[in-house]
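Every protein chain but one is kept in place in this view of the complex.
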Amino acid sequence: MTRISRYPVPSLAELPEDIRARILEVQEKAGFVPNVFVTLAHRPDEFRAFFAYHDALMLKEGALSKAEREMIVVATSGANDCLYCVVAHGAILRIYSKNPLLADQVAVNYRKADLSPRQRAMLTFAVKVAVDSAAIDDADFDALRGHGFADEDIWDIGAIAAFFALSNRMANMISMRPNDEFYLLGRPPRS
Amino acid sequence: MTRISRYPVPSLAELPEDIRARILEVQEKAGFVPNVFVTLAHRPDEFRAFFAYHDALMLKEGALSKAEREMIVVATSGANDCLYCVVAHGAILRIYSKNPLLADQVAVNYRKADLSPRQRAMLTFAVKVAVDSAAIDDADFDALRGHGFADEDIWDIGAIAAFFALSNRMANMISMRPNDEFYLLGRPPRS
Amino acid sequence: MTRISRYPVPSLAELPEDIRARILEVQEKAGFVPNVFVTLAHRPDEFRAFFAYHDALMLKEGALSKAEREMIVVATSGANDCLYCVVAHGAILRIYSKNPLLADQVAVNYRKADLSPRQRAMLTFAVKVAVDSAAIDDADFDALRGHGFADEDIWDIGAIAAFFALSNRMANMISMRPNDEFYLLGRPPRS
Amino acid sequence: MTRISRYPVPSLAELPEDIRARILEVQEKAGFVPNVFVTLAHRPDEFRAFFAYHDALMLKEGALSKAEREMIVVATSGANDCLYCVVAHGAILRIYSKNPLLADQVAVNYRKADLSPRQRAMLTFAVKVAVDSAAIDDADFDALRGHGFADEDIWDIGAIAAFFALSNRMANMISMRPNDEFYLLGRPPRS
Amino acid sequence: MTRISRYPVPSLAELPEDIRARILEVQEKAGFVPNVFVTLAHRPDEFRAFFAYHDALMLKEGALSKAEREMIVVATSGANDCLYCVVAHGAILRIYSKNPLLADQVAVNYRKADLSPRQRAMLTFAVKVAVDSAAIDDADFDALRGHGFADEDIWDIGAIAAFFALSNRMANMISMRPNDEFYLLGRPPRS
Partner (left out) sequence: MTRISRYPVPSLAELPEDIRARILEVQEKAGFVPNVFVTLAHRPDEFRAFFAYHDALMLKEGALSKAEREMIVVATSGANDCLYCVVAHGAILRIYSKNPLLADQVAVNYRKADLSPRQRAMLTFAVKVAVDSAAIDDADFDALRGHGFADEDIWDIGAIAAFFALSNRMANMISMRPNDEFYLLGRPPRS
């Protein structure tokens, strides 16, 4: 069987109840268990914090659409060369955006993607947080405000980029493998 | 209609006969005309040289399989953030390798892709040619020889990386857009 | 009054009970409230996940000493030019290591710090996770195993580096200001 | 005898007729055979495509002077640390510009060279194509238009930079050695 | 005893009279001998030139305050990861600025330091001289003039950055160790 992590992957049976419940819930919804769940479950406390953080950023109300949040994930994960996150969140971006092309575009070069100028500005900020956060200054905030983003939206953009800075590094370190299912999700049936 | 190049795109009717013939031939075979043909046809002489070079490297006999050549294209185009080449040659790589996952893996991070150590060494050399060719030295050749590559194979690897250094820059400069068809080619039908 | 964040900083009174309790607890122990607590409390759900993650990595049992964990924080935060984390965790490193010089050394250039070869190897890995995680491979794991680190220790090292990749980016984005108290903590009284 | 390539260098006698003719022609004109001809002749099909491409860009009519085209070659080859191209095209630049100093200036730092603002803008674009083509955007085109370049001129600039991205990588990979003659060509006689 | 240099460190007795006098003078004033004096004294001629240069830049009259000159040293030494210069000149900056926090701020990220816009512009120029001097152009001079700097002030800023480019490299090469005393100098007594 193909290895999905450098580290031992727990079986559902050996997991704490809350983690098992979370995994069964996602399996119910997605039809399979994304490897990020079982590979990070090797460390239950870190698992709980990771997904609590994820949910706080990705499921909260706010001006950013679900698709826009996934654009941030895919663009910054592309900048960090993170295979798991590009493939898994690329699939989610296809589904939320109902656009089968967008994820591949954003992953390779968001400047060439089918985006609005507002979305492009959003990704410019996100990628700067991902790769050069020490240089973030007032001008970066002003640029986003000029596109109609409120300061709370800017926190959302930056925080998602920051959270996936963590996520990308964990996936790269443990060689987390994307499930085969992700590669095709959200792509139209071939005629 | 979506723009596929910053530059005028000639219609088939206005093209020189040899170029039109080449384009009709690829359309016959692929079922559509990849945008690289019509966008580069804006400059017929450069078109002819471009495809003569492409064919000399990609269609010649040699120890590298067709899939391996496409791996080189995809890995170096990923390093150069070239949307057209990653998407179009990713499709070709899926077809030649009969592996629907490999292209996305190689585009994001070839070190995590389902490759043999020999193929990984091949891509390490190709990416060095792509991004740091001035530092290529005897040790790089020795590493490939240690994996069984003949010197002529090494020329092939480096020359493909070098040719796509050109191709990636042209595509990035003119904002060449990949055809929508490429995104799905070589992916299995969804069940 | 000096600004400690680009974003509104909640008063203790307006915070949810659990967050206020956590803040009062740290104030009790440290004698002041580190700004990371009140600035991140602007987003209660993210606050809870952030500190749950922090505690899971920094307070857990394990082979890495508390000082070694702080070395990882300071070295990677130095690599990311994060003022808050270098100053605040530099103070904690001075206290845990009982070495008033070590934090400044590790922040500027860990290669010149008063460390064992084992600790230097640990920081080489941590900094690679921080700045080039896509290139992490088996050789990096082998190097650490050669210094006696178990695979679970390596997860700890990498996960701390990954968590502070997030933390550094948040602090840089919101311009989190270190409390003045940190600059002197753990330094010996001047004679 | 000094090696001029890592690969076998064919003698004139063993070359296909068209390639031998081309080489004899250049020898007639230059008084010697530049090593790029005999070293690349190791692969006749690639040779033909290479020089067809070269000629399509460097010999065509257009608004860029011959000297300006060579400036692009020298500046981008300098950015790529390519010994052969800096030395050989530096010689050609001296001849076309009738300026014995310009080539060395452009090779080291075009910003300090004796150029017009228009030429400096041209090289800024060329070097961006050479080293960061994924970031090329509308603003880069507008900057050149502001200096009076037509869009077809911009294609020329970018295409020359792209072609020498290929050429530099081939020369670096095979360790192509510049002929001794180039170092002095176009320099005034010493008094 | 802790090593303060990779190279032999002369005793006062074996030094030429002028160098010994200089060292005794600094010892008299500072209360200890900074290691830069005894480690560089290994090469008396270079020592004399080094300190003549240092004094010409750091002790001369001019519009830059002594604290501002030290800011330049600390910011550029931080950019060069030079432990000796960050720690030693950080101490001097604390003393001259009478601000116990400023040195650590400037060393980690001068953009987040308690500085005036004029001082921030000064450090932006200094860091560009330190890390990308080939790109210095008229716009950089204009930016400083816009903050009221005379051209002679700009020379001072750039020359200090240039001199510490030398100093940082010497300290890094010989592993020059900062005296323990520096870490605490200029910090307030702990209450």
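Per-chain numbering from 1; labels A, B, C, D and E assigned in written order.
One rule holds for everything that comes next: contacts are C-beta pairs under 8 Å (C-beta built on N, C-alpha and C of every residue); 3 or more make two chains touch, one makes a residue touch a chain.
What you see is a predicted model, and the numbers here were worked out from it, not measured in a lab.
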{"item": "Chains in view touching the one left out", "value": "B, C, D, E"}
{"item": "Identified contact with the non-displayed chain, of E:A91, E:A162 or E:L185", "value": "E:A162"}
{"item": "Touching residue (missing chain; options E:R20, E:R43 or E:R120)", "value": "E:R43"}
{"item": "Residues from chain C at the interface with the omitted partner, ascending", "value": "109, 111"}
{"item": "Chain not shown, touching residues in chain E", "value": "6-7, 42-43, 45-46, 48-50, 52-53, 55-57, 60, 80-82, 129-130, 133-134, 136, 141, 151, 155, 158-159, 161-163, 165-170, 172-174"}
{"item": "Where the missing chain touches chain B, by residue", "value": "134-135, 137"}
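Following the convention adopted for this analysis, only the chains that are shown with their structure count from here on.
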{"item": "Shortest path length from chain A to chain C (each step joins two touching chains)", "value": "1"}
{"item": "Interface residue overlap between copies chain B and chain D, same or different (over half shared)", "value": "same"}
{"item": "Mean-CA-position distance for chain E and chain D (Å)", "value": "44"}
{"item": "Chain centre separation in whole Å, for chain E relative to chain C (CA means)", "value": "28"}
{"item": "Residues of chain E touching at least two other chains", "value": "109"}
{"item": "Touch-based graph of the chains, sorted into line, ring, star, complete or other", "value": "other"}
{"item": "Touch relationships between chains, expressed as pairs", "value": "A-B, A-C, A-D, A-E, B-C, B-D, C-E, D-E"}
